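With one protein chain removed, the remaining protein chains of the complex are shown where they sit.
Chain lettering (A and B) follows the sequence in which the chains are written, and residue indices restart at 1 in each chain.
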Amino acid sequence: MVKGLAVTLSNLMRKPFTTSYPEQRIRQHPRFRGEEFTWYEERCTGCASCAKYCPLGIIKIVTSPSETAPLQGDKYRLETFDIELQRCMFCGLCVEACPYDALFMGSGFEEGQYKRTDLVITIDRLRQAEKNPSTWFRPQLEGMDYRPGEGRPLGWREVGRENWRWHQHEKAGMRLAAGRDDSEGEA
Amino acid sequence: MRCVSNAEGMLSADGVLGGNPLFYFIYNAVAHIAPCWLSYLISGLVIMLILINAVLLGAAVVSWGERRLLGRFQNRVGPNRWGPFGAFQPIADLAKLITKEDIVPYGADKLAFTAVPIIMVAAVLLGTAVLPFAKDVALVDLNVGVLFVLAVSSLTSIAIFTAGWASNNRYALFGAGRAVAVLLSYEVPVVLSLLGVVMVAGSMSLGDIVAAQAVPFFLVQPLAFFVFIAGMSAELNRTPFDVAEAESEIIAGYHTEYSGIKFALIQAAEFGGVLVVSGLIATLFLAGWAGPAADWLGWLWFLIKVFIGIFLFVWIRSTYPRLRLDQIMAVCWKFLMPLSIINLVAVVLEVFFLRDANGSLSTADLWIMAGINIVLAGGSILFFGRFIKEKVRTEAPTAAATNQVVPGVSTIGMR
Partner (left out) sequence: MTIRTEPMTVNVGPQHPSTHGVFRVRITFDGEDIVEVEPVLGYLHRGSEKLAEERNYVQVVTLTDRLDYTSSMINNQAYCLAVEQLLGIEPPPRGKYLRTLAAELQRIASHLIAVGFFVQELGAFGTPLMYTFRSRERILDLFEMLCGARVTVSYMRPGGVFADTPADFWPALEQFLEDFEGELEEIENLLLSNEILMVRTRGVSPLPADVAINCSVSGPVLRASGVNWDWRKMAPYDAYDQVEFDIPVGQNGDNYDRFWVRMQEVRQSLRIVRQCVAQIEPGPVRQELPLVLRAAPGAEAYGRVEASKGELGFFLVSDGGVSPYRCKIRSPSLINLTITEHLLLGWKLADMIVSLGSVDINMGEVDR
C-alpha cells in the first residue's frame, strides 16, 4: 500500500502529461486524416472513383461534357462536387481510390457547425479552400519535409506523382497534359 | 442603559464567546449607541456571519485545491480556465449549479428532500463553532468541545439517511443504507481514540487540548491519530471508505437525485466537512495554532496544519481503490476497534503511572509516552493487519511459460 502512495507522490512532482488544448496544441502527424478536404480541380477528371469507393456514398459528383474536351483530353466539366461532411467517417478510401492525385485528406479537426447543411463541402468551397493536403496515402508528399497547416499551401503541380518512374505507366496524367498546356499559355 | 463597564464581568461569567478579542472589539464599538443585550446580539451575529462565510469560502477553496491536487497526482493539469491557476473555478461551478433547474423527483418526500442539504450544511457549520483558529480565537471554547464535535458530526448520518429515503430512488436507498451502517460503526473507534486524547490533555475543551500539546499528540498517540484519520475518512465518505457515494456502483449514492442549488449545498457540506475534519486533526493531533513564533501568527500555523490534513485526504483518495461494505465493517471492528482499545488502555496506564501529584503531565512524560506508543503502534498495526490480510495471502498465479504450439485439444487437465 505504501508503494502506491509513493507512486502517486512521485507523479505529483512531475510535469503534467496533458496540455491545455486551445492554447497549447499538439501537432498532428502529416498523415493525419482530417476535415478540410483538399481538391485540385486541375487534376480532377470527374471520373467519380472517389464517389464510387466511398463506403457511405456521401460524395456527389455531377458532370457535363466539357467544351474543350476533345482538344485536351478533358472530357468532363464538373458541376457538383459535394462532400457531406456530417456523415463522413474520414476513412480516406476516396483518396485511396483517386487515380490522379486530385483529392487529398485535410488536416483540420475543428469544423463544428450549428447546421447540418453547413457541413456539406460544396465545389465552391473546395475551390476556394487553402490547399493543405494531408500526406495520407500520398507517399510523394512524405519525402518533401512538408507539414500541412503550417502556412505553406501546395499548388497542384507539387503534389503529383508523375515524376515517379513507375507511375508513368499508369493512367494518371491525362488531364495533366492539358493543364500543362494551359499554364504554358498563361505564361 | 450603558453596560460597557460590566460587560467584562458578564461575559466572563457565562463563558460564551469569552476571550475572543474580535468580539470585544465589536461589542465595545456598538455598545456606545445600543443597549447591551442588542450589542451582544449584534456582535455575535457579525462574528457568526464572518465564520459562516469563511467556512463556505473555505469549502470552495478546498474543492478547487482538491481538484487541482488530484489533477497533479494524476499527471493532469486540473481546472485552469478561469483566474490564476483556475482559482475561480468554484465560483463558476456555483453559478452553473444555481442556474440549473431544481428538480424534486416524482414521489419524493418534498419536505425531507429539501431539508437534507440544509441539515448537512448546518452540521458542518456547527462543527466549526468550537474550532480554535488561533489562540483564543474561537466562536466559543466549550468545555465539552470534543463531545460537541462528535455529536454534531453524526448529524450528517441523519441527513444522509433522510436523503436516501426521501429521494424515491433505489440507488439513493443503497447509498443511505451503506452510509448509516458505516457512520454508526465508525463512530465507535473514533470516540475511543479521542478518549485517549482527552485523557492526556485532561480537558474536553479544544483550546485546552491545544495548550496541552507540548508534544504534538500525533507523536504521543500515533494509534489514535491513525484511527481518527481512518474513521473520519469513513465519516466523510472518502476513499477508501466512500461506499455511500460510490460513483462506479450506485451512481452518486444518496445524492443521486439532487440537482441545482441543493446539490451545490451538499457539495459545500462535503468539502466543508473536509475542512472541518482537517481542522480537527490539526487541533487534536498537530497542536493547532501552537507554533514557533508569536502567538498572533497562530492562524498561519493552523492553516498550514489544516492544509496538511487536506493534502493527506487527497493523497489517499488519489491512490486507493474502494473497499466493499462488508470489508469496511471488518476493518472497523477487527482492525480499528482493537487498535483504539489498545491505545486507550496504554494511555490509561501511562497517565496513571506518569502523572505527578496534581494530575498533570510534564513534557518529559509526554516524550516518554510518545516513545512507548510509537513502538506499540507499529507492533499492533502489523499484528492486527494480519487479521484483515489473511484473506489476501495466497500464492500469486504463475506465468505458464509454454512458448510452444499446444495441440488444439481441450486442456482442462493442464492447469
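The criterion applied here is as follows: a residue touches a chain if its C-beta (ideal position, glycine included) is under 8 Å from a C-beta of that chain, and two chains touch if they have at least 3 such contacts.
Not measured: the values here are computed from a predicted model.
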Touch as defined at the start, partner being the missing chain; which of B:Ile47, B:Val149, B:Ala246 or B:Cys332 qualifies?
B:Ala246
Residue among A:Met105, A:Leu126 or A:Leu154 that touches the chain left out of view:
A:Met105
Chain B, residues in touch with the chain not shown (by the definition above):
70, 73-76, 170-171, 173-174, 239-240, 242-243, 246-251, 317-327, 388-389, 391-392, 394, 396-397, 399-406, 408, 410-412, 414-415
Contact with the hidden chain only, please: which chain A residues?
1, 3-4, 6-8, 10-11, 17, 28-33, 49, 53, 55, 89-93, 96-97, 105, 134-137, 139, 142
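Operating definition for what follows: only the chains that are shown with their structure count from here on.
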Whole-angstrom distance, CA centroid of chain A to CA centroid of chain B, is 58
Where on chain A is chain B touching in the complex?
1, 4-5, 7-9, 11-12, 14, 16-20
So, in the complex, the side of chain B touching chain A is made of residues 69, 71-77, 80, 315-316, 318-320
